[in-house]
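Here the structure comes first, spelled out in structure tokens, and everything after it is commentary.
Every protein chain except one is present and positioned as in the full complex.
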Amino acid sequence: RDQVQVAGSSTVLPYASIVAEAFGENFDFPTPVVESGGSSAGLKRFCQGVGTEHTDVANASRKIREKEIKACAENGVTEIIEVRIGYDGIVFASQYEGPAYNAFTQSDIFNALAPKVMVDGKLVDNPHKKWSDFNSDLPSEDILAFIPGTKHGTREVFEEKVVAAGCEATGAMEAMIAGGMSEDDAEDACLAVMSDGRAVDIDGDYTETLASIDANANGIGVFGLAFYENNTDKLKVATMAGVEPTTETISTGEYPVSRPLFFYVKKAHIGVIPGLKEYAEFFVADEIAGPDGPLAEYGLVSDPALVETQDAIADEKIMGGDS
Amino acid sequence: MTDASLPNGGAKSRHGSLTSVDARTKKRNTAEKRFRAYGVVAIATGILFLMVLLYAIITSGAGAFQQTFIKVPVYLDPAKLDKKGERNIDDIKKVSTFGYNPLIQNAVLKAVEDAGIETPLKKSKDMKALISASAAAQVRSSVIENPALIGQTVDFKFLASSRVDGYLKDRVKREDLARDKNIDAEHLDIVDGLMEAGVLKKTFNPAFIFGADASESRAEQAGIGVSMIGSFFMMLVVLFLALPIGVAASIYLEEFAPKNRWTDLIEVNISNLAAVPSIVFGILGLAVFIQFIHLPQSAPLVGGLVLTLMTLPTIIISTRASLKSVPPSIRDAALGVGASKMQSVFHHVLPLAAPGILTGTIIGLAQALGETAPLLLIGMVGYIASNAPDGIASGLLDPNSAMPAQIYEWAKRADPAYYERAWGGIIILLIFLVTMNTLAVFLRRRFERRW
Amino acid sequence: MYDAPNTLGDTVDQTETKISARNVQVFYGDNHAIKDVNVDIENKSVTAFIGPSGCGKSTFLRCINRMNDTIDICRVEGDILLDGEDICDKKVDPVQLRAKVGMVFQKPNPFPKSIYDNVAYGPRIHGLAKNKADLDEIVEKSLRRGAIWNEVKDRLHAPGTGLSGGQQQRLCIARAIATEPEVLLMDEPCSALDPIATAQVEELIDELRHQYALVIVTHSMQQAARVSQKTAFFHLGNLVEYGDTSQIFTNPKDERTESYITGRIG
Amino acid sequence: MYDAPNTLGDTVDQTETKISARNVQVFYGDNHAIKDVNVDIENKSVTAFIGPSGCGKSTFLRCINRMNDTIDICRVEGDILLDGEDICDKKVDPVQLRAKVGMVFQKPNPFPKSIYDNVAYGPRIHGLAKNKADLDEIVEKSLRRGAIWNEVKDRLHAPGTGLSGGQQQRLCIARAIATEPEVLLMDEPCSALDPIATAQVEELIDELRHQYALVIVTHSMQQAARVSQKTAFFHLGNLVEYGDTSQIFTNPKDERTESYITGRIG
């Protein structure tokens, strides 16, 4: 095998494909093959062993987990280089011509979608039917949200950074604990989303969310920033807690909903698979992953700590080790 | 002996004139007409759905076959491209595509100025939005191929960026531009001007049919050709493995295998394999072909093998059904003149079962041609921008994608230009399918007969 | 015991015409199988079609209940009148026609169903039985008349295709008479039967004759002589001679007929 | 013209046994179709099987070339020796057996191929023709012997399934003799044939007898008397009587035989 083999997250895939293409154009190495298939599947193949029949790089839209590292090690994949390439902003958008969903807070989303909410200081079964039922600034439209399905890592971010935050902000969490729940249970309960059809899980991709929004004027959808930026003719974005999602607000951390993107390199393959190290270095080079590079242009929120990452790759620094 | 009593007159009264239809016959005839009408309705419904789908596909995808190009002369500045001036290929190679961008942007700006277009965009960097990011690579590779070009002004035909292309195809509207950070209204003024000047043209784009995939940011460059070759090789593998293996297995099970619990089990098991979700075949393929047999990843050969396993049940089920429907008297006739069982099967039964076998093949291959999920696990879905393979071996073993996978990828990508390409890809996939089917349908017609 | 031709049973006096064919031509593709045949078949009598193999007897027989419609390459011209009505008329429903004009085929073709269902099939579709008991009775009666009841009464629910050749033939006869047609066309109904069974079927034919018109194709001159009142002799697609059976067998007008019945042409 | 039984042709002097069946039993599922049959069939002679419809003639005939193997529910017990070798032996290749023991089935079953290919099939798979011309010759000769050449010579490439019933029957006879078997089993070969064609086929049988062993099933006592040297009478699955044809027809030992040939039991 003489090309680098990459597999994993479909969120990272667009960026990886841009890099792979440029890599193929500028180096004599063959263009790497970048497969999609999901973070989990990518890491699983990555961890299946060392050797040419296994992939060299795994893209992931989340950090590798402890259990996975352990599984990797059991198969002999002990040295892994972790590379954070930047952040994915997660935005709330709706039909451009649709109702005026211009500004949300975490509490709004919680009030709209959680099964139990605070009404007049009491924890009750969610009585809200329309957005305006709890926030008069929002349009008087039936609540309908297209949220990522449970397969997506975005769902986790959505639950923790939006729903749970709203839970806390509205005081629902306190009320739950006061109602006799343990703190852990209350935290879990805070993540719940109603399943009566107002929150529609989308297991597919953002295109599917977009199609759903197209078919439902009153719906709001959860998108990646890059996807939104490419479809501004159809979508309008809402601010979250008063902050407009842009690459700048996300990279400064002002905008609250985002997640880091990673790729993992199998160190044992460096020096065996031609071009592997060069690819990894190229990926995080300033020209590519910097704030003016093509990745940022496409919608990646570039990592302020990019230099550290570049150094780490140059040194082939592995996770949890110091070699 | 025989019952001597005659039927008592009932028979006569039952039959009237032939032209006057009695009530019961009327009822039966309406039932008949109704039955026949169901058939017509069923076929009409099927074809109506087909037409609706085809209409949707063609209207959404036709645009993908045209592309906007910009023709500009580019000055290949030696000061930028070969600082040492030695025309040493290694030095030239050191200049990356990023180094070529300014040259191209300058050239476009010059073309804009030459065309006499009034625009507030004066900087060459502003021209970036007009042309495809592929331009730099295009220039770089022609320079590397022929370093002598350095220092000359060479005419290039660049792809316009997907937004410009979208503007010409009415996908990008001026009203929406305020929010689009990729392109501004002023750019569109330039586009209008360049079009008038004949520098910018929308023409048929063979690269869509023959080209390779491109990255997310270059929708205008992407083509389905290479993945079509991937599909082609996979279909070859499927056809040359699934058809013979499927037919052979069916012949064994239907004609030779002893009829006992074991073969019952196998029979049920085969029907059951048809119900195994295709992605599970992907899991199997990854484990067996890649991790156990060490075949290369992302290879059409592996894809073909996985799809073969997936298609086998379809072919086996249809073949067995048609073998079963050959009347036993034909077999007896052959055995009676001293043909062996094998000969009777191959000479008589198989030709009579051929239409059903071919139908199974048509449907099985159609399914295989359109399948994505198992390819996800053996690495054929994603960004696989290989070049067209240069032989059968490399066609089978080099990384490649497949048409449905390519379409599926495109449909997910953010740039709306990809959406159009996805439908365009579907058109090509269907043409591919129809070509494949035509052959089989033609063969099937030759074998059809009633006895 | 099978000696010179003689006519068994009483003669039927009425000579009402049941079926009359006028200038019937049949083509299989280019093959001109029936050439300009004119014939009047009488009601309440048995007409025998004789002639060498391949001369067109079955083809003509199949015209009478329009079974040739089912053969794509087959084209029928001319008129065939049943009770004065043209059966080829567009208004005529072939289904009704076939209910009136039953047929026993040359090759026995039992349905792949039980023996019972084979016989019950016709009565069921024509609604001849009011209830199960009625149907059972019809089935039993038909099988008895078809001279096969004794052989199958213990296996009525075994498949009809598992019978011997002659049994299948009788089953098909039973099946045909179960629908009580007015005209019964029988294409070599006794070809696979032993003499006794043949005699039983002939008895059935003679019995049916009192009510219906029957046309039988046979290769046995004796049989024709025994059971039929009229005989038609076909040769190479032509109806060579048609007349009273006794006349045909004792005093044929055409020399081809004579040659055939004396065994000189085939 | 069809008068009392008499044996046509010269008698053959050798009485070598070609086939001998010992305690043959056949079951179709629970149906005991052949009961303990013992019989010796002589070489270079014609043996006729007679008996009422459904008595097991076809079944027994099919045992001789193991065609019953193809019926799932059919079970054969006992020994059948061909030239002293047990044909049911595991070592015996049924294919070779069937090439030696040809068969004409009761229901004509031409292949859905051209008439030519129907006949040429056997010679082709047995390598009987060196070249095309040879094959043409074999086909023509077989069709001539099958008394059908004149009717089909202009349409050799038309499908065999488009023939009339009697023509199909003769085609199947031609197909069977084209492979030149040593033993020929014919299940009612003349059932759909007119007297002339029947006479031609009988002539063929008589001709073949000088070289081969033939077994024919027939319902025509006259035919049995005309062509066969030995006759076996089956009844309800039993071989009731077996002996010289002349003896069986003139002086039957068993009263069932007598009843049958005089037309009393069926």
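Chains: A, B, C and D, in written order; residue numbering restarts at 1 for each.
The definition used in the following text is that contacts are C-beta pairs under 8 Å (C-beta built on N, C-alpha and C of every residue); 3 or more make two chains touch, one makes a residue touch a chain.
Heads up, the rule we're going with is that contacts and distances are computed from a predicted model.
Student: UniProt name of the unshown chain, from "Heme exporter protein B", "Transcriptional regulator", "Phosphate transport system permease protein" or "Cytochrome c oxidase subunit 2"?
Tutor: The chain we cannot see is, by its UniProt record, "Phosphate transport system permease protein".
Student: If you put the missing chain back into the full complex, which of the shown chains would it touch?
Tutor: Every shown chain touched by the left-out chain: A, B, C, D.
Student: Using the document's definition of touch, tell me which of B:249, B:350 or B:414 contacts the absent chain.
Tutor: Result: among the candidates, B:249 touches the missing chain.
Student: Determine which one of A:34, A:163, A:273 or A:306 touches the chain that has been left out.
Tutor: A:273
Student: If the missing chain were put back, which residues of subunit A would it touch?
Tutor: Answer for subunit A: residues 2, 9-10, 37-41, 43-44, 47, 50-52, 61-62, 65, 67-68, 70-71, 76-79, 144, 149-156, 184, 188, 191, 195, 197, 200-204, 208, 211-212, 214-216, 267-269, 271-274, 318, 323 touch the chain left out.
Student: For review purposes, identify every residue of subunit D that touches the missing chain, sorted by number.
Tutor: 93, 95-96, 107, 125-128, 130
Student: In the full complex, which residues of subunit B touch the absent chain?
Tutor: 28-29, 31-32, 35-36, 38-43, 45-47, 49-50, 52-53, 56-57, 244-246, 248-249, 251-253, 256-257, 264, 266-281, 283-284, 287-288, 309, 312-314, 316-318, 320-322, 324-329, 340, 342, 352-353, 355-356, 359-360, 362-363, 366-367, 369-370, 372-373, 376-377, 404, 407-408, 411, 422, 426, 429-430, 433-434, 437-438, 441, 445, 448, 450-451
Going forward, only the chains that are shown with their structure count from here on.
Student: By label order, what chains touch subunit A and subunit B together?
Tutor: Chains in contact with subunit A as well as subunit B: not a single one.
Student: Taking the mean of the CA coordinates per chain, how far is subunit B from subunit D in Å?
Tutor: 59
Student: On a C-alpha centroid basis, what's the spacing between subunit C and subunit D, in Å?
Tutor: 28
Student: Listing for subunit A: what residues touch at least two other chains?
Tutor: In subunit A, no residue touches at least two other chains, as defined above.
Student: Give me the residues of subunit C that touch two or more other chains.
Tutor: In subunit C, residues 147, 200 touch at least two other chains, as defined above.
Student: With touch defined as at the start, can you tell me which subunit B residues reach subunit A in the complex?
Tutor: 93, 96-98, 133, 136-137, 140-141, 172-173, 176, 179-182, 214-218, 286, 290-291, 294, 296-298, 376-377, 379-386, 399, 409, 411-416, 419
Student: For the complex, give me every residue of subunit B touching subunit C.
Tutor: Within the complex, subunit B touches subunit C at residues 1-4, 6-7, 10-12, 14-15, 17-19, 21-22, 24-25, 28-29, 32.
Student: Per the contact definition, I'd like the list of subunit D residues that touch subunit B in the complex.
Tutor: Its residues touching subunit B are 65, 67, 70, 72, 94-96, 98-100, 102-105, 107, 109-112, 121-122, 125-126, 161, 172, 175-176, 178-179, 181.
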